[in-house]
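Left out: one protein chain. Kept in place: all the others.
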Amino acid sequence: MAKGFRKKIHQENTENSGFGSRASGRFINKDGLPNVRRRGINVFNRLSWYHTMLNLSSFRFITYLVVMYILINLVFAFIYYLIGVEHLTGIDKSNPLDEFIDVFFFSSQTFTTVGYGRIAPVGFMASLVATFEAFLGLLTFAIATGLFYGRFSRPRAYLRFSDIAVIAPFQDVTALMFRLAPYKNNALTDADVTLSTAIEINEEGTVKSNFYRLETQLSKINTLALNWTIVHKIDENSPFFGFSADDFKNTNIEIIVHVRAFDEVFSNTVVQRSSYVSCEIIYGAKFISMYYPDKEKDSTVLDLDKINEYQKVELKTSDVQRS
Amino acid sequence: MAKGFRKKIHQENTENSGFGSRASGRFINKDGLPNVRRRGINVFNRLSWYHTMLNLSSFRFITYLVVMYILINLVFAFIYYLIGVEHLTGIDKSNPLDEFIDVFFFSSQTFTTVGYGRIAPVGFMASLVATFEAFLGLLTFAIATGLFYGRFSRPRAYLRFSDIAVIAPFQDVTALMFRLAPYKNNALTDADVTLSTAIEINEEGTVKSNFYRLETQLSKINTLALNWTIVHKIDENSPFFGFSADDFKNTNIEIIVHVRAFDEVFSNTVVQRSSYVSCEIIYGAKFISMYYPDKEKDSTVLDLDKINEYQKVELKTSDVQRS
Amino acid sequence: MAKGFRKKIHQENTENSGFGSRASGRFINKDGLPNVRRRGINVFNRLSWYHTMLNLSSFRFITYLVVMYILINLVFAFIYYLIGVEHLTGIDKSNPLDEFIDVFFFSSQTFTTVGYGRIAPVGFMASLVATFEAFLGLLTFAIATGLFYGRFSRPRAYLRFSDIAVIAPFQDVTALMFRLAPYKNNALTDADVTLSTAIEINEEGTVKSNFYRLETQLSKINTLALNWTIVHKIDENSPFFGFSADDFKNTNIEIIVHVRAFDEVFSNTVVQRSSYVSCEIIYGAKFISMYYPDKEKDSTVLDLDKINEYQKVELKTSDVQRS
Partner (left out) sequence: MAKGFRKKIHQENTENSGFGSRASGRFINKDGLPNVRRRGINVFNRLSWYHTMLNLSSFRFITYLVVMYILINLVFAFIYYLIGVEHLTGIDKSNPLDEFIDVFFFSSQTFTTVGYGRIAPVGFMASLVATFEAFLGLLTFAIATGLFYGRFSRPRAYLRFSDIAVIAPFQDVTALMFRLAPYKNNALTDADVTLSTAIEINEEGTVKSNFYRLETQLSKINTLALNWTIVHKIDENSPFFGFSADDFKNTNIEIIVHVRAFDEVFSNTVVQRSSYVSCEIIYGAKFISMYYPDKEKDSTVLDLDKINEYQKVELKTSDVQRS
């Protein structure tokens, strides 16, 4: 951190960030979640397994389901085996392994309620266990239905942020810019953005973070269909006023972005957060346009692969700003 | 586009449309979605298949389900056939085709968990595949349940917009009008409308679109049960002030409509967008009333078929406006 | 309607009711839905069957499901019967009726995917139909799951309005009052109320309705746990200023109520509307308190049966008001 910066910043630091000045590390992770670990209480009370299942990748989610299916069937197969295969009809009794295989398949046919009947329970205990296995099976699939629907219908903004922010010339000063674009076939309207920053300062030997609100040139747009470049003008109202390229490099800065929009398909408000730290800010660069008319001139094409494309520009105004 | 129009428009163009001035073609399609095509990234990342399934027509949705059901059963039938029909009981082994037909039906009985048991797996491999087919079947129907519910419960405004907008006499000037009506048995309250326009202008040889906000006479209503005629008065605050019939015909104009209301059944905010381009604006016409008291005078009837009915009127005020 | 009333009303009539002045009959029904019938378009496009299924009473909903279940099974039984009972195993072929009964039960065992297998398809056509019946069965239950969930989870305010409104003395004038109370174990907070009125007037021979906003003494409360008495003070700002008991009786008045609150269980905004017409307004009455401390003084009891209880009071101020 660079000492003495505190006096350069004219704006009062805001207290409503929700982070204390003694918090450490990045505040908001790149994926938008706060960089906080919780301790205490019981881990089961601390975790919402439903939130967890909703945030898993599709691959891991399916894997979990399959593994659980096999485990449950193994457990029930073991129970049926202990009860005795003589309580089931149609079991291949040539050897213990074949017996176990058959009760395993009987278990799966019960759990999924297929119930071919080639193997069927005859004794009391086997019938009773089968009664509860079928019940458990149906409840499990009821829960799975809820999880699938919860995963599908979870409203998300599906915004892609540029990996980097740039400090570019803007009007007669400079501005901090980054951009975002919707990358899925959802339809977002009434988008607005809130920008704030945490700057680590050295105040009389104590390292602490101050939080500042950052003004944006255009904080609301009607339709979020093309890319949206967020522009924070670095004028005398900005906490970055007078920062040189080195200041941006050597100070621990974190730009916290909060985008909110209305998804027309789900009729729901969706939000997405991200953050940029010092090493993700490029001093003296500007973005290259990422949309263009299509050949027939009757539609607009948005090229999402260009979201991080920029070109270097020279910033001469920095000295002027500082004086 | 008509050159020289720029100087006629007094209002500043707004920048928060979300569309750049270099975008081309209609901005908002008639169905309310932005006229933007996305490129880049992977197509699977770019498409939200859930959004896609929600937007399909009922007929196509059901067709997809049936086709998928047949395909899955064909695949599994093929697998069982490869494993060998001797691993299934009750197969009609008179000829290969009958064998395949029987394994196909066995597959469907497993996938749907009917499991009559006339045909049942006896060997290890056939039992194992059946175990996973039944599991897959249940997950598939869990997903289908989510899709059905997602389709039903998706909050929608169910508004019908008039196909055309008219320029009609209004008070002592003229006004641009179009109307909308709820056509389903949902109950909308607290409706509000936002109107803006894109006008293509020729500025020093470059064709670009400017965006303007359009004021409406009444932008909020309490109950959206009858039709609602949106009225934009063409006075000196309107970007269309002084436009002649030819101007409306020859300029690329797009009126963008955004309606928001509260659905009392779903307790959710619903939105619907639409747009009118130059060829959908009729100069010198007014709408004919589409509601009337019923015979017993104890209720009001809204005739949705009349939504596009209008009659020609002469507009004499246009010359006055222009001067 | 009473002629000449128009001049008594000082307030400007509002235009944002959403009802035209030519609408007839009660505007909002007692259940809160607008009194409008739609015509035109196709009836299937006009009805949202999902909205319809959500609004059915539980009894009718269950009845519909059962009737549909029987009908579907009859149709499939008929198809299997046409295909021929020789394509099914285990059919009791003693006489045509027994045959039909057995194919009916086979159909139901397929549709519900029970599939005992005592009766099972052997021929191609019967197997094929069974394949689709099981598929249809699962989709039907997927839809039923969605409907059940939609019905349960539909956020509703569960407010009971008093059947009548009263004109009671209030401070030094009179006030129109009615009350409402939550009658279920939901938890409502941040409630607000909007009140408006439609008064039918005779303007130069034409009967039309004017709409006025009604001020309320307290339009927002934090917790809606006890009853809430809505009070509209009839002072010089009220459109009812100077109305006598006869005026209230002889004029077509409709008080439209719109309550909005936040349900803490569903975390959703819920709304409920109701209306009072002239014959539901009692001139010279006041409500009797409907809550009291319980015996142990450690809780409050709300007696919902008392919601309509009132006592007559004499209003002497009416003449004073008029002058």
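All chains are identified by letter, namely A, B and C, in their written order; residue positions are counted from 1 within each chain.
By definition in this document, a residue touches a chain if its C-beta (ideal position, glycine included) is under 8 Å from a C-beta of that chain, and two chains touch if they have at least 3 such contacts.
Quantities reported herein were computed from a predicted structural model and do not represent experimental measurements.
In the complete complex, the hidden chain is touched by one of A:V66, A:I79 or A:A120, namely A:A120.
Note that of A:N45, A:N95 or A:T206, the residue touching the chain absent from this view is A:N45.
Here one chain is not drawn; of C:T112, C:N202 or C:S278, the residue touching it is C:T112.
Summarising the interface, subunit B meets the missing chain with residues 113, 115-117, 145. The omitted chain makes contact with subunit C at the following residues, 65-66, 69, 73, 92, 101, 105, 108-109, 112-118, 141, 144-145, 148-149, 152-153, 158, 160, 183-187, 189, 191, 218, 220-226, 228, 262, 264-268, 289, 291-294, 296-306.
Within subunit A, the residues in touch with the undisplayed chain are 15-20, 22-28, 32-41, 45-48, 50-52, 54-55, 89, 109-110, 113-117, 120-122, 124, 127-128, 130-131, 134-135, 137-139, 142-143, 145-147, 149-150, 154-156, 194, 196, 256, 258, 266, 268-271, 273.
We take it that only the chains that are shown with their structure count from here on.
Over half of the residue-numbered contact pairs at A-B are shared with one candidate from B-C or A-C, namely B-C.
The chain occupying the central position, as judged from C-alpha centroids, is B. In a homomeric contact, the two copies may use the same or different surfaces; for subunit B and subunit C, under half of the interface residue numbers are shared, pointing to different surfaces. Multi-chain contact residues of subunit C, defined as those touching 2 or more other chains: 113, 115-117, 145.
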